[in-house]
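Quick one: the structure is below, and I'll ask about it shortly.
Yeah, one chain of the complex is gone here, protein chain that is, but the others are all in their spots.
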């Protein structure tokens, strides 16, 4: 890092949700560390041929992932427990979390903004729909949620005051309670995390964090991030059958539903293919 | 597996806590798989010298861990979320967990037995003491905990009935709510898990699971488990200073507190050393 | 496994290269184990909607990788050291290798078939071209290689006979010397291995092993393998710029070199895009 702007990012709390934050603690390496590691593999042969940007794009495109592992990011994050539970599934990171056995849990809980109090999505079994409840109703939900949280925290402190062990007292605290951790990961695995957690299928509350982190990462490894964006975030994969359907479309200038089905794309696969076509058309 | 008793273990639910269980789904390999893998490393040279039991003990003693990785266990486990949160820190396992985004959370919650409603330990910052509350008081705590849980589940189903997205509705469910998962791990990492989670510093509620799993594992890899017990579970490590203190004790026939301090063991280190001596004396 | 054909595969040596082999030692799980693990995540909701094949394809398509980790394969492999050096880069597997410190290295070395004695590829910096040397010349190369190997093994046994430590005596043995190991990996990571090592950029000598293993794996998890083939092996990814180029082609019915360049695809990226188009056209 040779830049005042970058130095300003480090250590600063970037707010997420109502009480959470992401704070970048330390970074090892930058775009040139990726290039440095790649050049040791490819040796003298490539030095003159490929410029740094070209090399980084080549690595990303061809899934030569190990040079991206040479860069490391460490964050301090405050987040609701239900978000932490999704996050921890990324096993390639190092974590130190606040412990409810050692210390008392804090009196901070996530309450969704009214706009995020949405109905169950029909299309997406795992998510919320685009529709919020009517204002009045969602206001009530949010108010009631906050009231429940305060009730639970009072229950908790009641048990603590009676000297019940912290590790027992906390078991009725809700998943909306905030925790915090240090989280360290290499750039390759961070990109994987960002891809999954910035996706529109990811729960909104983790997406907020992922997007904030992406904003930071982009500034420390601009070339790598650009490649990630072009090839991974904004690219699309097509199966063999989908390639056949694309071929049909290119050759015939049109692609009817019956063509798609004749090619063998049915049900969800057909639906997802058409979504990709729409994405492509809208580019 | 060549044994009816072993076959009977597989698939059976072994109850843990009030609503949980451990169920062994599948096993790959046994003691002979460890020996088989070790022999490929050591080649012809060792075949005649070391019997299987001796070889397994040698591997365990000298931390030659890779042959133990050749055995794999897969479990189906139902457990409270706060236990799952400790468990998931073992990153070397494969996991598929029930999802509160896809499905409704179930109406089952962990309530400690009265005897486990204990006060905060003074000696052990992370745990409960040996003392339960008076019967009457702990009965009330337990009753109140259960009542809170039912209240929270009613809140949850209330939100679900109003068609609020599952992923939002569940955020005020407590850490005592049950979840379940498939969990697959190799024997080396399973031993590491068991060592940490059968330890008396581990929270009681995860220890219950670890002990049940140890009972099963022991039957599938009896020689490896015996070695694990002798060298890891029931062994002790001594630091350089502790070895000096042992030497003093052996040479002089006694070891006074001032000797321990003169050697450099102070505070917690002195205290932990004396606990080890007590353990040794009580063997 | 409920099938005689599968049982016959286990334990059998499938020859690879001149002295190597792949031998499947054990398998944990099959297609239904993938489905079983996925269903625990998705809960009751999906059971009726998606059939097994549909579910497995959905998982593969959407990179829900953890259910594939619930299946485990263990192989016994004999391979030249230079192949082992590429292979070991896959860090998610468990390995026990023959040790040249414990045992004498064996008198077996890989000599390429004449047809594989090829010139350096110009297009592919890391590989051989499609052109073999003239028969006579390649015969000489092969003969000389074998002679050098025998000379080196004589040197080695000469040192061993003079009681030089094995760990020193072996350092001038060549990378063509055969070694062997046990290798255990879960299906998700095995697919990743197969994707990289069956690719035409992989060195021929490791591809031979990967293809043999793919033949076996296919029989144990036919649905998962089919999905792997359709989405991963035979699918293609397109970057944002490539999608723009596809759109141009679809909309305009043609795509000139200057269009490709105008879109921003230059140099290697343009070349690789055209290769993908050719692949698509030839489907």
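Per-chain residue numbering starts at 1, and chain names A, B and C are given in the order in which the chains are listed.
Please note the rule applied: a contact is a pair of C-beta atoms (placed from the backbone, for glycine too) under 8 Å apart; a residue touches a chain by one contact, two chains touch by 3 or more.
Not measured: the values here are computed from a predicted model.
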From A:22, A:79, A:95 or A:148, residue that would touch the chain that is not displayed: A:95
Residue of C:32, C:62, C:129 or C:281 touching the missing chain in the full complex: C:129
Residue, one of A:74, A:140 or A:195, that touches the chain absent here: A:74
Residues of chain C (touch criterion as defined above) contacting the omitted chain: 80-82, 85, 88-89, 91-92, 95, 99-102, 110, 112, 116-121, 125-129, 133, 137, 141, 144-145, 148-149, 152, 155, 159, 162-168, 170-176, 203
Missing-chain contacts mapped onto chain B: 42, 45-46, 54, 57-58, 61, 63, 66, 89, 125, 196, 229-231, 234-244, 246-247, 249-250, 253, 267-269, 272, 279-281, 283
Absent-chain interface as seen on chain A, which is shown: 26-29, 33, 36-38, 40-46, 66-67, 69-70, 72, 74, 76, 94-99, 102-104, 180-182, 184, 186
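Convention: only the chains that are shown with their structure count from here on.
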Rotation in the CA alignment of chain A with chain B, degrees, nearest 5: 180
Euclidean distance of C-alpha centroids - chain A vs chain B, Å: 31
Inter-centroid spacing, chain C versus chain B (mean Cα positions, whole Å): 37
Sequence positions of chain C contacting 2 or more other chains: 42, 45-46, 66
